[in-house]
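Only one protein chain is missing; all other protein chains are in place.
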Amino acid sequence: MVIRVQAEPFDYGQECASFAQSSKNSGAIVTFCGIVRDNDDASLSIMQIEHYPGMTERALSRIADEAQRRWALESCLIIHRFGALRPSEQIMMVATAARHRSDAFAAADFLMDYLKSRAPFWKKEITANGSEWVAAKASDEEALTRW
Amino acid sequence: MVIRVQAEPFDYGQECASFAQSSKNSGAIVTFCGIVRDNDDASLSIMQIEHYPGMTERALSRIADEAQRRWALESCLIIHRFGALRPSEQIMMVATAARHRSDAFAAADFLMDYLKSRAPFWKKEITANGSEWVAAKASDEEALTRW
Amino acid sequence: MTLEILYFAWVRERIGVPRESVETNAATVAHLLAELSAREDRYALAFSDLSALRVAIDQDLADFDSPLAGAREVAIFPPMTGG
Partner (left out) sequence: MTLEILYFAWVRERIGVPRESVETNAATVAHLLAELSAREDRYALAFSDLSALRVAIDQDLADFDSPLAGAREVAIFPPMTGG
C-alpha cells in the first residue's frame, strides 16, 4: 500500500506502468485518474486544493486499509495533490491490483467514494470573477451508502 | 472510440498517459489492465489466445457502442491481444473517460464483463504437462445480469 | 446454398480444420449441425453437446434455431473467454 500526498505533479502513465509492473501476478489492475475540469464557460483559472497535513495521510491510510480488509487486493496506491492546479492538470489517482477483476473494480470505486467525502481536502475555484469554495455534493455523501 | 486487436504487446503506461492526455476535459479516467496470471503451481508456460478475425473487431465495437449509449462517455479505448503470451504479460486493457467518475467506472466494468463472455476470444493454457482450453466461468456469465 | 463454416478453439481441434465450405439446404444452425454429425463421427463428437457450443452467423452471435437463409458464414465455437 502506497499513499502519497504532494504538491508536485505526478506522471499518471508512469505510475500506471510501474504499478502494473510491480503487480504482475495480480491478473487485474484498475486505475482511476481525476483531472481538473474547466467550468462550462471555461472560466476556471485555478483550482486551489487545501488539506489537513497529518490527518490526510492518516485518513487515506485508513480508507486503503478498509479496502484491503473488504476485498482481496494484492496492492493499492493513492496519490493526491494539493496546492494550485490549472484545468486539465491531474489531481489524484488510485490504483488497485487483485487476482480477479471484480475485487479490483470494487476496491477502486470504494476508494474514490471515500476519498471524495472522508479525506480532508477542500477545493476552491478561482475564476476571473472571484473565488468560491466547492460545496460537497449530496450525491457524493449518498454514494457511501453503497458500501 | 478506439478498438485495437493485435498480436504485439502494448505499452499500458503509455496508453494510459495518452488516453488521459486526449481526455483532459473529462474529469474522470478509469483504466483496466488484464495480465496473464501464472497457475498456483507456477506451471504456466504459454497462454495461447485465439480469436475470430473480423468478428472480434465487430463485437468489440458493438460492446463499446453499447457502453457509450448507456453512459455519458467522452471516449473509450479497448486493446486486446491474441497469440502466445507468457505469464506476467499484459493481455488487454480498456479505458473510459467521462465528466463524472460513476459513468467512467460503470462503463469500464461493463466493458470488461462483456469482453469476457461476448467477444470471440478463447484461451488455451500450455504447461509442461500438456495443454488445456480455459473453460468459461459461470460467474462471468452471471456477471452480465448486472447490466 | 454454399456456407463457409468456421471452427474455433477445441471445436476446431476436433473437426480438424479451421474452416470449410459446405453445400447444404439446412434451414437452421441446429439442422446444419445434425446434417454434419450424420456425415462423419468427428462432427458428431464435436457437436454432441449443444449446450457447450455457441454460434455466430455472419459474425454476429446467433441461436441454434436461427435461420440460415441468406447466410454466408457460420462459426461454431465454445463459450468465449476474453478479457
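Chains here go by letter, A, B and C, matching the order in which they are written, and residues are numbered from 1 within each.
In the analysis below, a contact is a pair of C-beta atoms (placed from the backbone, for glycine too) under 8 Å apart; a residue touches a chain by one contact, two chains touch by 3 or more.
Predicted, not measured: the structure shown is a model, and the values here were computed from it.
Student: Give me the visible chains that the unshown chain touches, in label order.
Tutor: Contacts of the omitted chain with visible chains: A.
Student: Just name the one of A:24, A:37, A:80 or A:101 that touches the chain not displayed here.
Tutor: A:80
Student: On subunit A, where is the contact patch with the chain that was removed from view?
Tutor: 34, 50, 52, 54-55, 58-59, 80, 91-92, 112, 115-124, 133-136, 140-141
Assume only the chains that are shown with their structure count from here on.
Student: Between subunit B and subunit C, what's the gap in Å when you average each chain's C-alpha atoms?
Tutor: Their C-alpha centroids are separated by 26 Å.
Student: With centres defined as the mean C-alpha position, give me the subunit A-subunit B separation in Å.
Tutor: 23
Student: How many angstrom lie between the centres of subunit A and subunit C, each centre taken as the mean Cα position?
Tutor: Centre-to-centre distance between subunit A and subunit C: 48 Å.
Student: Of all the residues in subunit A, which ones touch at least 2 other chains?
Tutor: Touching at least two other chains: 101.
Student: Identify all positions of subunit C at which a residue touches two or more other chains, and write them in rising order.
Tutor: If we look for residues of subunit C contacting two or more partner chains, we find 83.
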